[in-house]
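There's a structure below that I have some questions on.
Heads up, one of the protein chains got dropped from this complex, but the rest are sitting where they should.
Chains here go by letter, A, B, C and D, matching the order in which they are written, and residues are numbered from 1 within each.
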Amino acid sequence: MTRRRRKAARGHRAQKAGLPPGTPIYTGVEAGRPIRISVLDYDAEAVSLHEDVRPEDLARFRDSGRTSWISVDGVHDVALVQKIAETFGLHPLVVEDIVNVGQRPKCDNYGDYVFIVSRNLSLDAETGEIATEQVAFVLGKGWLITFEEHQPTLFGAIASRIAQGQAQARQKSVDYLLYRLLDTIVDNYFVITEQLGIKLEELEDRVVANPGRGTIESVLSMKRALIEMRRSVWPMREVISWLERGESPLLRADTRIYFRDIYDHTIQLIDMLENLRDLVGTVHELYLNAVNLRLSEVMKALTLISTIFMPITFIASVGGMNVLFPGKEQLSGWYGALGLMGAAALGMFLWFRTRRWL
Amino acid sequence: MTRRRRKAARGHRAQKAGLPPGTPIYTGVEAGRPIRISVLDYDAEAVSLHEDVRPEDLARFRDSGRTSWISVDGVHDVALVQKIAETFGLHPLVVEDIVNVGQRPKCDNYGDYVFIVSRNLSLDAETGEIATEQVAFVLGKGWLITFEEHQPTLFGAIASRIAQGQAQARQKSVDYLLYRLLDTIVDNYFVITEQLGIKLEELEDRVVANPGRGTIESVLSMKRALIEMRRSVWPMREVISWLERGESPLLRADTRIYFRDIYDHTIQLIDMLENLRDLVGTVHELYLNAVNLRLSEVMKALTLISTIFMPITFIASVGGMNVLFPGKEQLSGWYGALGLMGAAALGMFLWFRTRRWL
Amino acid sequence: MTRRRRKAARGHRAQKAGLPPGTPIYTGVEAGRPIRISVLDYDAEAVSLHEDVRPEDLARFRDSGRTSWISVDGVHDVALVQKIAETFGLHPLVVEDIVNVGQRPKCDNYGDYVFIVSRNLSLDAETGEIATEQVAFVLGKGWLITFEEHQPTLFGAIASRIAQGQAQARQKSVDYLLYRLLDTIVDNYFVITEQLGIKLEELEDRVVANPGRGTIESVLSMKRALIEMRRSVWPMREVISWLERGESPLLRADTRIYFRDIYDHTIQLIDMLENLRDLVGTVHELYLNAVNLRLSEVMKALTLISTIFMPITFIASVGGMNVLFPGKEQLSGWYGALGLMGAAALGMFLWFRTRRWL
Amino acid sequence: MTRRRRKAARGHRAQKAGLPPGTPIYTGVEAGRPIRISVLDYDAEAVSLHEDVRPEDLARFRDSGRTSWISVDGVHDVALVQKIAETFGLHPLVVEDIVNVGQRPKCDNYGDYVFIVSRNLSLDAETGEIATEQVAFVLGKGWLITFEEHQPTLFGAIASRIAQGQAQARQKSVDYLLYRLLDTIVDNYFVITEQLGIKLEELEDRVVANPGRGTIESVLSMKRALIEMRRSVWPMREVISWLERGESPLLRADTRIYFRDIYDHTIQLIDMLENLRDLVGTVHELYLNAVNLRLSEVMKALTLISTIFMPITFIASVGGMNVLFPGKEQLSGWYGALGLMGAAALGMFLWFRTRRWL
Partner (left out) sequence: MTRRRRKAARGHRAQKAGLPPGTPIYTGVEAGRPIRISVLDYDAEAVSLHEDVRPEDLARFRDSGRTSWISVDGVHDVALVQKIAETFGLHPLVVEDIVNVGQRPKCDNYGDYVFIVSRNLSLDAETGEIATEQVAFVLGKGWLITFEEHQPTLFGAIASRIAQGQAQARQKSVDYLLYRLLDTIVDNYFVITEQLGIKLEELEDRVVANPGRGTIESVLSMKRALIEMRRSVWPMREVISWLERGESPLLRADTRIYFRDIYDHTIQLIDMLENLRDLVGTVHELYLNAVNLRLSEVMKALTLISTIFMPITFIASVGGMNVLFPGKEQLSGWYGALGLMGAAALGMFLWFRTRRWL
């Protein structure tokens, strides 16, 4: 399972080698279910939610004059994505990037619209591995299309808040909606970072108490998870920095302060991730130290036993010689031998103490 | 205790995931005590100190024409912080950042006012861990609000100096007051850095004298403390650099030289921290070397004992054989065996000396 | 074989030391076959393919007014390359760079034409080493010359697509053709990166299951392959970044978005390579840990055996002494000795258990 | 002694925490001797040297129209430094930085004068530790004040050269004097760097010949000394770079080429220090390798002895059994046993040879 997911994350660009550009090919794991399109059309006064919209009906939302959020659930049907793209006049390279789900977060300004790729993360509680999912945004004048690789569970809460008319978003333009969605993704990064932090503390306790065979695997899998997170968060920071600079007229001046806020959050995230990385490093060193100490103790035990029994066994062997030694076949020999042995053992023991090896 | 503090430092942003932005939630450890507001209102001629001011009475200080320092002790009562914010016309994101106490030092210019987050540090003498507390500043035209997470012990001395009329601050504008407070925080960093330096010297002595089980934990906890300090000092430097550039009209030209002075101090602090980090590294290597040397000595002892007793025990065993060997059951055998043993032991010993293993 | 290839990659610049500049010398492995020149001459209406064109016939393609792709297969005949260069008015330094096949990817703007060096990679499936081949481009007004060190298998598919009239390239200018060729090279990098990724996963499985003698060689050869890839991909990024900025009038504004697309791909490649490097690092650590654990287990076995047999062998030796010890030549001695030995062995075993060394 | 010096270097900023800024406190080790002020007043025609000048008499040198070098020997008398500062109109922060002797080299432009902090180094030949001393400069129009923490031995030669009229400085303006003094400090860095280089070569010889207990301490103390030097040289480079850019009217255009020269020297110094750091790293690795090799040799000796004597001792033990074995109590048993033992020892020895362990 883990292996398969990792493969998927790699993105299978290799399938595309040799094909002409603009040939969009879905590079993720094939999902059987059909793609569903939902539209949330709203302004300050009214909201209308349309589910299972057909792609040919999208044109009217584009020009509705109200704010339209077109949420596309799944990108494995390339033809359908292309049809949507044509309706909104998107460039073929945008379609390619939408269905090529191994993309790194990025931001392209096409003038009439802005194309944004982001990644949503989830942590597999058992294996401790990070799974990532591509979420693409196209921000136009009055409309925002979101393409999600898997179920759009992420944005559910926001959609229902808007639908119920509680959200501030109703009073604001469509770039504020984009902000809300990106903010949700970044907040989710915090959740995962904290879960990793808790896992790390458990790991540290385990290393101190009983470092075993699986410890090093846990440490390394933690390192891997942090590498994976960095790969999403760092380019995300650049994306949000671009939005914050507001270089497109689609981004209003009064929304910039909100992007500035997410920007601060990504900086803080990077800070926390660097911190976790340092802490994983110290846990790794603790583990190596524990393993070393244990081996060192075993070696000391071996040395102690050897140095005590070797001399006294030697004395016993001398006593077993078939030569005419003093005290042979007599009690005096027995007591003499016992005395020598005791003295040798004690001497060795005291020598060890002096050297502080015990 | 330690664990809990570390958790608190993490900031609990996870609680916020899914909530709309502008929903301020206190992310620190809940403190039972009520929030207290004190106001110090002064100009060159007069000073008036008001304690336990109600938030609805703050408006008159805002417009008093004199310099007003509003000190808020505790930020766990979100509603109260919001009330203060409304009085001074602060943006909802500012309120969020004030009560979200895990923030990284930063500086946001909102035009009419400047919002600054800084962190005050303290060193737990016993565990050697760094505890951090968020201190937020809002600098407006003629007023400065400070929000402290815990007791405002930090600024006590400055407040009483101003109240007693001794301070230069009386003659200067409100940005000079901000400088004084930030300077106090940075000076406190120096105190902690020196304490860490003293701890490190003790640790070094301990490593050289008697490296034991707890040493590596102390080294790693020192590393952690330094990481924690860097996390506060580096962004602090950026904050002060922004203030020094004086990009807001709230910062007067003649105060810039003072911020330049703190800026130099943070540079020096970073320098000292990097130095300490290098020194911790060398202590770590000293420790590893000491452990290695000790194991090596133990192994040498084992080898010495084995190589001396194995040959002579072999000779004794030969003497114990029930075959017709020369000197059997005779004194000549006894003396011959003793001679051989002595020669073997001496030979081994000399071999070791030649190889310089002893 | 491997060694020879690596040597070739080094580029034999040493041959050139002391010679005047502008003396082009082929620095690759001498190939016996003749150099073949093919020309694809096309516009939106018509295509004509000319094979085995003589260099003196190239002038008419230069001025044909249509898009001409001159593909030169092999650069080991310096005189021939010089003849082509003269036809198109190329600088002697360009000729030198074309035949000096150890070049690093780079991009030089000569005003009338742009000279680009890129490297095509292939992975030797068996040894896991990366072989590189230099591919040089000269982009002029209406013509593009490609110089390939070995067989031009790389561009075959594109040429036949254009010849069959299916390709978009027919409608576009010559810089789009350049884009298509560079895109093919970069796509090929993805193929190799994925192959390396798969090899790494196999290696990780092998390390966990049975770390042997060859493992470390595989890890280090993987590191080397990644270093080799980085050396090609990093400067390639700069080349494409230059093309994307479109600083030459030969690069049309509407082609820039395509170069931007390859640029994003190179960024993603660098990201994947960094990731692989980190993963190779963790596999290396896993291996070291496995080797350590194995040695540690062997040492524990030695210690266990020694500490159990030393005491009981001692008891037996005492029983073999030729002195008057209690129970001599009696059954009571036999049973007493057996009892003592059993107690000693059990005691040692229990001591080990208590210390958790078993 | 060493410890105390290191403490002094730390700068004791902690004493200052809580005090208002502009409260200058001397942070070095208290020196009993009084502060002495010498003045060298010269132009191209005449020189006059004044020793033990009282601070209240300095005003006339400030306005003398000739070049005045005011050399202050010691900064532990804060009141006196303040009096000098008032005479020359220096900012309170400058006074603070002069007496706070733990400063990092820096350069502040106050318009009418330029304030420069530098550090003079000396190497304790015995312990190999670097001691640092703060040297502060204030460059005004026609005057230069130098504040040295300890005896002003450094500048003696320059002063006497000027007094004897040999120096070029007589013809040049006061910034040339500043250059001469800074050049002396930087030249002194070269002396220390070379001494460290010689120490390192000795250390390398020692490591190769006989790596003992103190070696690692020497290596680490060398590392520390290099860290200490970097801390002074790096910021010094920035100071000189600022002077070379000549951003103050006090720095004449024709002096810039001289500062450019010192700048090159600092670059070269940094280069030499980096080189030394790399070399210390290789010496460290040599040491670790030597220790490892030695342990490995000891272990091989143990193994050799054990594997040779264990089999033959076993044979002897068999010969000592009180059972009816062939050759018991006969010469045939004796010769048979000797033959077996010889064969076993030889076999073991040959096995080792085959495996190349000997």
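Observations, loosely collected:
As a convention for this text, contacts are C-beta pairs under 8 Å (C-beta built on N, C-alpha and C of every residue); 3 or more make two chains touch, one makes a residue touch a chain.
Here the structure is a predicted model, which is why all the values come from computation and not from measurement.
The absent chain, not drawn in this view, touches the displayed chains C, D throughout the complex.
Of D:25, D:44, D:59 or D:157, it is D:157 that touches the chain left out of the display.
The chain not displayed touches subunit D at residues 157, 161, 167-168, 179-180, 183-184, 187-188, 190-191, 194, 197, 201, 257-258, 260-261, 264, 267-268, 271-272, 275, 278-279, 282, 285-286, 289, 292-293, 296, 299-300, 302-303, 306-307, 310-311, 313-314, 317-318, 320-325, 355-357. Although one chain is not displayed, subunit C still touches it through residues 3, 6, 10, 12-14, 16-18, 20-22, 91, 93, 96, 102-104, 106, 108, 213, 216-217, 220, 223-224, 227, 231, 291, 294-295, 297-299, 301-302, 305-306, 309-310, 312-313, 316-317, 319-322, 327-331, 333-334, 337.
The working rule: only the chains that are shown with their structure count from here on.
Any chain that touches subunit A and also touches subunit B would be listed here, but there is none. Interface residue usage between subunit A and subunit C, two copies of one sequence, is largely distinct: under half of the residue numbers at the contact are used by both copies. Summary of the copy comparison: rotating subunit B onto subunit D for the best CA superposition needs 70 degrees, to the nearest 5. A separation of 43 Å divides the Cα centre of subunit C from that of subunit D. Across the assembly, subunit C contributes 320 as residues in contact with two or more other chains.
Shown here, the protein chains touch in a chain-like sequence that does not close on itself.
Chains that are in contact with each other form these pairs: A-B, A-C, B-D.
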